[in-house]
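Let me begin by presenting the structure, written as C-alpha cells, before commenting on it.
With one protein chain withheld, the remaining protein chains of the complex are depicted in position.
In this document, chain identifiers A and B correspond to the written order of the chains, with residue numbering beginning at 1 in each.
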Amino acid sequence: MSLSKQQVQHIAMLARLSLDDRDIDEVVEKLSSIVEFVDQLQAAPTDDVSPMAHPMNQVQRLRADAVTEPNERDRVQQNAPSVSDGVYLVPKVIE
Amino acid sequence: MSAWEVVIGLEIHTQLATRSKIFSGAATAYGATPNTQACLVDLGYPGVLPVLNEEVVRMACKFGLAVGANISRRSVFARKNYFYPDLPKGYQISQYELPIVEGGEMVITDATGKAKRIAITRAHLEEDAGKSVHEGFAENSGIDLNRAGTPLLEIVSEPDLRSAKEAVAYLRKIHAIVRYLEISDGNMQEGSFRCDANVSVRPVGQSELGTRAELKNLNSFRFVEKAINFEIERQVNLIEDGGEVVQETRLYDSDKDETRSMRSKEEANDYRYFPDPDLLPVVIDDAYINAVRASLPELPAAKQARFVQQYDLKSEDAEILTVSRAMADYFEACSESTNAGAQVIANWMLGELSAALNRDSIDISASQIAPAALAGLLTRIADATISGKIAKDVFEAMWAGQGTADEIIESKGLRQITDSSAIDAIVDEVIANNPSQASEYRAGKDKLLGFFVGQVMKASKGQANPAQVNDAVRRKLR
Partner (left out) sequence: MSDGPESLHLQTLSELSAGLAAGDFSSRELVDLLLRRIDDNKSLNAFITITAEGALAAADTADQARAAGSGGPLCGLPIVHKDLFCTAGVRTTCASRMLDNFVAPYDATVVANLANAGAVYLGKTNMDEFAMGSSNETSYFGDVKNPWDASKSPGGSSGGSAAAVAARLIPAATGTDTGGSIRQPAALTGTTGLKPTYGRVSRYGMVAFASSLDQAGVITRSAEDAALMLGAMAGFDERDSTSVDHPVPDYVSLLDAPLKGLRIGIVKQHFDDGLDAQCAARVKEALVALEGRGASLVEVDLPNLDLSVPTYYVVAPAECSSNLSRFDGVRFGHRAEDPKDLLDLYCRSRAEGFGPEVKRRIMTGTYVLSAGYYDAYYLQAQKVRQLISQDFKQAFDKVDLIAGPTAPTPAFALGEKTDDPITMYLNDIYTIGANLAGLPGISIPCGFSDSLPVGLQLVGPHFAEDVVLRCAHQYQSITDWHRQCPENFR
C-alpha cells in the first residue's frame, strides 16, 4: 500500500517531526516503498499464532520498594538546554 | 430536567503509598524541591530501564481483592505514546489490554436509601506524570518531574452512576477502601486521590448512551459534585436548545464553578499502545494471592455490619464510625476502656469530638484526646461523678490540654453532688425562697417542677446530680 502525502504529514505530526516541503515527495516515496515491502506479511498464515513480544519466555522480576537513587539534579541538568531554578523550561504550555 | 437521565462513570487515580517509584528507586515524598526526586529513569535518560516495584503489585492485588475483583494471573505493561512536557519519555507506562485487576464492585446507598451496586470495570497500574508550573517563568513553563514515575492505580467504573451525589458516594467508598488498605494516603489536596468523570445525558427510557464529556482535574469531593452538576446542566441546556454535545475533555474551574473545553487536548490523539518491550509480563500465582488475601484488614462494609451487631449501634452511626480505619479503631479502643455504653461513645465521637477535630482541622489519628482519655471522661458520666453537661466543659478543658478528665474534675471541683442531705438542704432553701411557686405547684401546676430543678442546679453550680435533685424536689413539694 502506498501512502498519501496527507497520511505522511499526519504520521510526521504524531511523531513530532517537522517535514520540509522540499523533502516531502521523497519521504512519501521511501515510506511507501517500506510499507509495500512489509505488506508481504499480510499473506502469512497466522490465525492460531499468538503474538510474540519478547524473545525469551521470562516473567517480570520485582524490585524491593526501597529508595536507592540520590538527588543528582545539578549533574543531570548539565545536559539540559534550558533550565531555571532547577526546572526545565519549555515554551508556555496552554491548557 | 426530569426527562433526562444522567450517566456517569469515574476514573479514579490513586497514588500508591510506596517509598520509591513504580519503576525506579527515587523517593516519592510530596513537596520536595523541584527535580530533586527525579532520577535517570524518571527523566527518561538514554539507556536507562524500568524495573517494577514489588509493593505496587501487592497494593493493586489488595485493592482488587477488597472489591471482589479478579486478579489477573498475567498482566502486561504497555506504552501509551504522546508528547507532553510533563511526560519525559514521550510515553506513559500503563496497562492496556491486560490490567492487573478486572471486574469488582462497590455498594453505595442511592437517593432512596437503597443499596446500589456500582460495577468496577478494571484497575490498572501506571506511572504518574510530572508537573508543569506556569507562573514565574515569563514566556515559558517550568517542568518539575518529581512526581514523574509515582505509582498510580487507576480505578475505572462502569457508567453506572446516575447523579452527582451517587458519584460522590462511590468516590467516598473508594476513598475509604484505599485508606483502609493503607495503599494510599488519599490526600486530595496533594493530588494523591483525584478523578476524571465521564458525564453524559440521555432521554429517560433511551438505552443508547449520549455523547460524553470527560471532566478533568476534580480534586475534592465538593468539586466532583459541583462540576458534574454544572456539566449536566450545560449538556441538558445545550440539547434542549437544539445543540449537540461534542465528545471532548473539559477542565473544571473551581474559581468560576464551570467546566470549559481543553482545546489544547483537542487534537486527535492516537496513543499507539503496544506492549512495553523493556518490561515482561507480571505473573502472579494463587499462593501469592492467598497471602495477600490473608493480609487484608476488615473492610468498611464488614466492620459496619459488625458494629451494628456487636455494639448495637444505629446503622447510620456505624457507617460514619467505619468511614476510616482510624475512626473505627478509636471507637473500639474507647469502648474497651469504658462501660459507658457504645451509643454514648458514638454520640460523643460524632458530636463533641468530630466538632473539635473539624474546628482545628485535625485527623482523628492525631486527636489531642486519645481514646482512653475520652473513655475516662465517659466513665465519669456513667458513674455519675459528673453530669453530661459538666462533661462538655471537661471535654473542652481536655482538648485544651489541661489534663485527664479526673484531673480536671478534681482541680476544678466539678464532682457532682450526690450527698442527699446536701441536695435536700439546697432544695429546702430554694423552696423557702420561692413560696408562691411552691403553692402553685402544690395546687397542681406540675410544670413548675422544671423551674425548681433548674433553680437547684443553678444554686449548685450544675454539680448536683440531676436525678437526685428531681427526686428531692418532688418529695419535698409533695
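Just so it is clear, a residue touches a chain if its C-beta (ideal position, glycine included) is under 8 Å from a C-beta of that chain, and two chains touch if they have at least 3 such contacts.
Being a predicted model, the structure only gives us computed values, none of them experimental.
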Visible contact partners (per top-of-document touch definition) of the missing chain: A, B
Hidden-chain contact residue, picked from the options B:A3, B:A29, B:L49 or B:V283: B:L49
Residue of B:L280, B:M349, B:I369 or B:A391 in touch with the missing chain, whole complex considered: B:L280
Touch list for chain A against the chain that is not drawn: 3, 7-8, 11-20, 27, 30-31, 33-35, 37-42, 44, 46, 49-56, 58, 60-61, 63, 72, 75-76, 78-82, 88, 90-93
Those residues of chain B which, in the complete complex, touch the missing chain: 40, 43-52, 79, 81, 83, 85, 88-91, 143, 270, 272-274, 277-280
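Everything below uses one rule, namely that only the chains that are shown with their structure count from here on.
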Chain centre separation in whole Å, for chain B relative to chain A (CA means): 41
Interface residues, chain A side, partner chain B - complex: 14, 16, 53-54, 58-69, 71-73, 76-77, 82, 84-95
Residue ranges of chain B in contact with chain A within the complex: 18-20, 24-27, 33-41, 43, 45, 51-57, 76-77, 83, 85, 132-134, 137, 139-145, 251, 262, 264, 270, 272, 275, 277, 279-283
